[in-house]
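Of the protein chains in this complex, all but one are displayed in their positions.
Note that the chains are named A and B in the order they appear, and that numbering of residues resets to 1 at the start of each chain.
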Amino acid sequence: MNALPPEPIAVPAMRQSPARLALRRFLRHRLAVAGLIVVLLFVLGAALAPLIATADPNATSWSAIRRAPSAAYFFGTDENGRDVFSRVIWGARASLAAGFLSVTVALLIGVPIGLLAGLAGGWLDALISRIADAMLSVPFLILAIALAAFLGPALENAMIAIAISASPVFVRLSRGMALEATATDWVEAARALGNPPWRLGLLHVLPNIIPPLLVQATLSIAEAIIAEASLSFLGLGQQPPAPSWGSMLNSAQRFLTQAPWLAIFPGLAIFLVVLAFNLVGDGLRDALDPRSEKR
Amino acid sequence: MLRWLARRFAQIIPTLIVLSVMIFGLQQLMPGDPAMILAGEERGDPVVLAQIRAELRLDRSLPEQYLHWIGNVLVGDFGFSWRIREPVANLILQKLPVTFQLSAMAFIIAVLIGVPAGILSATRRDRPADWIANGIALFGISMPNFWLGIMMILLFSVELGWLPPSGYVPLTEDFWQSIATTIMPAFVLGTGVASVLMRHTRAAMLGALAQDYVRTARAKGVVERVVVWKHALRNALIPVVTLGTIEFGRLLAGAVLTEQIFTIPGFGKLIVDAVFNRDYPVVQGVVLATALIFVTLSLIADLLYMAVNPRMRQA
Partner (left out) sequence: MIRAFWLILALLAAGTASAQNLRIGLREDPDILDPTLSRTYVGRIVYMSLCDKLFDINERLEVVPQLATGFTWEDPRTLRIALRDGVTFHDGERMDAAAVVYSLNRHMTMQGSFRRSEISEIEALEVVDPLTVRIRLKNPSAAFIAQLTDRAGMIVSPRAAEALGRNFGTRPVCAGPFRFVERVAQERIVVERFEQYWDRANIHFQRVTYLPIPDNNVRLANLQSNAIEFGERMEPDDVRTAQRSRNLRVVPVEEIGYQGITINLGRGPGGSNGLARDARIRRAFELAIDRAAVNQVVYEGMYTPTRQPLPPANPFHARDFAPPGRDVAAARALLREAGVTAPITVEMIVPNNPDLRQVGEVIQAMVREAGFELRLRAMEYASALQAASRGEYETFLTGWSGRTDPDGNMFTFMRTGAGQNDGNYSNPEVDRRLDAARTEMDVERRIQLYAEIMRIAVAEDVSRVYLWHRKNIMIHSTRLTGYSPVPDGLVRLRGMRLQ
């Protein structure tokens, strides 16, 4: 495929900076803005958990076990008499931390490796590509389970496992972008002038891959949040008594018939925050990637 | 074309080798001595543990273990499950139809929802039908599978009592009962793919509707319905079909958690249990088989794409 050079570089002299243009496009996207607001609300809720939560999330009360939602307990109480509302609020910390941190780490692992593969080419590229392919052909969760089991059950380890499992996507993406960018006459000319590959990578490839990376990162955060919930659901993430939406769902399964609210609220929280990230990702894609807008 | 195929195959083999080394290395890193897990409550006798380690070659060096395993795989011997001493190949053949049935049903559900929704939203672009279809697609992507599963069990099994909460009956044993046990997990599994299909159908339809021949047909006075269904759809479905092939592969992989929730004895449950039991030959065999299916499907997708898109053949 003979790709056109990405627009921002091909047309350097633009009246508005591309970033501001993208921001305007993004803000026009009403759902995306709504998603962003929800994300910010969750971030705020997680940050201000001690103020918002109505009770200590770990305080047990044997006289109030599995109470249905009421004015005293907005979301009811769990099998140890703990306030589910407060646990959902505090649980946002684990989920958001898992989302942001693991994707950041995945970016830090994936992007340099992908750029290296794309720019260096040859056997190194072949090796890296095969490893990325191999990782992508294993069910994501199996990879994460194996890694989490190896590292030991803890929230931090679950994040590392998610980060490693999520990195091949970024390897592929940045490798592709690097190949695409270096294939242009323009970069070839720069190379002919004697610019070393790393310089090409840093100066010319990196700016171009930021928009698609940003889109992918947002969508990956959504996936990472689900992955953290899944690992905690299997008992490989957040450890008791600290709350996490996934582990709350795990214990809720035991009382599905007697106390359905235990399963409903943490799940709803996961759904909402994932939905919000997906909305933001969609908005970003429309705003940053002019090609997809023309569809 | 032949050269391209040769190149693709040349890529698959190293991918599988890298994968097998990776899986092999990874499970060595996992804590837990397989001999001791096998022994369970009976682990008090060190002599027996040593005998087991010797029998399972756990006392050999890693490269030795790997070469022994891969050598057998190359002649078609996947070894046997350490836990129940059943050949791994048998286990895979037993479980594959289960997961295949689940994935096929999920795929049918996904196509039945995703494709019409995509067409509808493309032909009614920026109208309420479009927004609703898009909204449903977003829902499908954002809904954590396992939670949707729990909620469905809560509604259809606990509250309404319409469907069995889980378990599995083979198709050959009782057709309707089999459908009843797999319909919920298939729906859960299918929602994500339905959303992807919907989005791609929509994009492809919009693309097709903007093509010259569609405009020509419209200009010639062909009824809009015929334009949409005959001219545009046929072309729009091509990329959707190829994409569908890959998505089907992803369904097989996605069955892991769904099977866990609905306790369906398929591939996903086989491998999760094997990971927890440190039944290495089963883990290796299943991962390899899944990967093989996955890469084969993406190869088929590429072939399909080339068959319908001749320009690609020169690339």
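To be clear about the criterion, a contact is a pair of C-beta atoms (placed from the backbone, for glycine too) under 8 Å apart; a residue touches a chain by one contact, two chains touch by 3 or more.
The model shown is predicted, which means the values in this text are computed figures rather than measured ones.
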item: Neighbouring shown chains of the undisplayed chain, as defined at the top; value: A, B
item: Among B:Q65, B:S166, B:Q211 or B:N235, the residue in touch with the chain that has been omitted; value: B:S166
item: Residue among A:S86, A:T184 or A:N250 touching the omitted chain; value: A:N250
item: Residues of chain B (touch criterion as defined above) contacting the omitted chain; value: 30-33, 36-48, 51-52, 54-55, 81, 83-86, 91, 94-95, 157, 160, 162-169, 174, 176-177, 180, 263, 265, 269-270, 273, 276-278
item: Chain A, residues in touch with the chain not shown (by the definition above); value: 60, 62, 65, 79-80, 149, 152-153, 235-236, 239-241, 250-251, 253-258
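Going forward, only the chains that are shown with their structure count from here on.
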item: Centre-of-Cα separation between chain B and chain A, whole angstrom; value: 22
item: List of chain A residues in touch with chain B within their complex; value: 1, 126, 130-131, 133-135, 137-143, 145-147, 149-150, 152, 222, 226, 229-230, 233-234, 249, 252-253, 256-257, 260, 263-264, 267, 270-271, 274-275, 278-279, 282, 295
item: Of chain B, residues touching chain A in the complex; value: 11, 14-16, 18-19, 22-23, 26-27, 29-32, 138-139, 141-144, 146-147, 150-151, 153-154, 158, 203, 206-207, 253-254, 256-257, 260, 268, 271-272, 275, 287, 290-291, 294-295, 315
